[in-house]
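Note that one protein chain of the assembly has been removed; the remaining protein chains are unaltered in position.
Moving on, here comes chain A:
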Amino acid sequence: MNHFPEAWGRPRDDVYGAYNPSYLQTSGPKTHTSSPAVTGTSVIGVKFNGGVALATDNLASYGSLARFTDVKRLRVFGENAIVGFGGDVSDMQYIDRLLESIDIRENYSSHGNMLNAKNLHTYLSKVFYKRRSEFNPLWNHVLVAGYDGDGQPFLSSADLLGTTFSAPHLATGFGAHLAVPILRRLFPDEKPLEEVSKEQAIDALKQCLKVLFYRDARSLDKYSIAVITKDGIDLKENEQIESQSWAFAERVKGYGAQTK
């Protein structure tokens, strides 16, 4: 303790070493997010006859550290739209606050919130594109699920660069490699959407989450799942991946620490 109040409560340099002052930069150019910090992994989504289902796990990683294990990455917007967030969690919380303010403003208006999932997706992709054009990106890859203006099931993706695309089944991050092939096999292009039931879609998502938990090192067996139908949103945020079988693990050979 000394007589300089500014120094009280701070780690002492003689004990902890000098603080890296680059984090307290006061001069030089203005800096923006150039990499994400706390991140969420895959988001997966499937359209089915009369609706859309979306799922994420509940993990927020700090690099390779499983930092927060109870983070809800599916956010509800209005009556029947859901956004699933992958990427930076703080940017997710910022966007969520942005969407909440829009929802509140819409609800105070005379017509109520009439924004559907398609409108929401257009808005989000423009926010992403504007921020990337300012070199100050929101480091996320999101899936938006709900209904379009014609009342048809809607599922679309938007990412930090403002790139958008839509398909009957989508996945972000690791899911793009692991979940999409499973979904494409279960629901091939030739199979019309009318032949995919809600139960089949949910089962498929659970199967994908399980495969992701097996193979994605930044994933968790606790997950959230949202099912959007004409009856509204059924959001479950504390689910557990069931009937795991790690029997395959001992047959995995050929890389890693194994020598034989």
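Going forward, contacts are C-beta pairs under 8 Å (C-beta built on N, C-alpha and C of every residue); 3 or more make two chains touch, one makes a residue touch a chain; residues count from 1.
Following the convention adopted for this analysis, contacts and distances are computed from a predicted model.
The listed options are "acid phosphatase", "3-methyl-2-oxobutanoate dehydrogenase (2-methylpropanoyl-transferring)", "NADH-ubiquinone oxidoreductase chain 5" or "Proteasome alpha-type subunits domain-containing protein", and the UniProt record of the chain not shown names that protein "Proteasome alpha-type subunits domain-containing protein".
Among A:Tyr129, A:Tyr147 or A:Tyr223, the one in contact with the hidden chain is A:Tyr129.
Of the listed residues A:Asp13, A:Asp70, A:Glu195 or A:Asp231, the one in contact with the hidden chain in the full complex is A:Asp13. By the touch definition given at the top, chain A reaches the unshown chain through residues 4, 6-7, 10, 13, 18-19, 21-22, 24-29, 31-35, 125, 129, 132-133, 135, 137, 157, 161-167, 170, 176-177, 180, 189.
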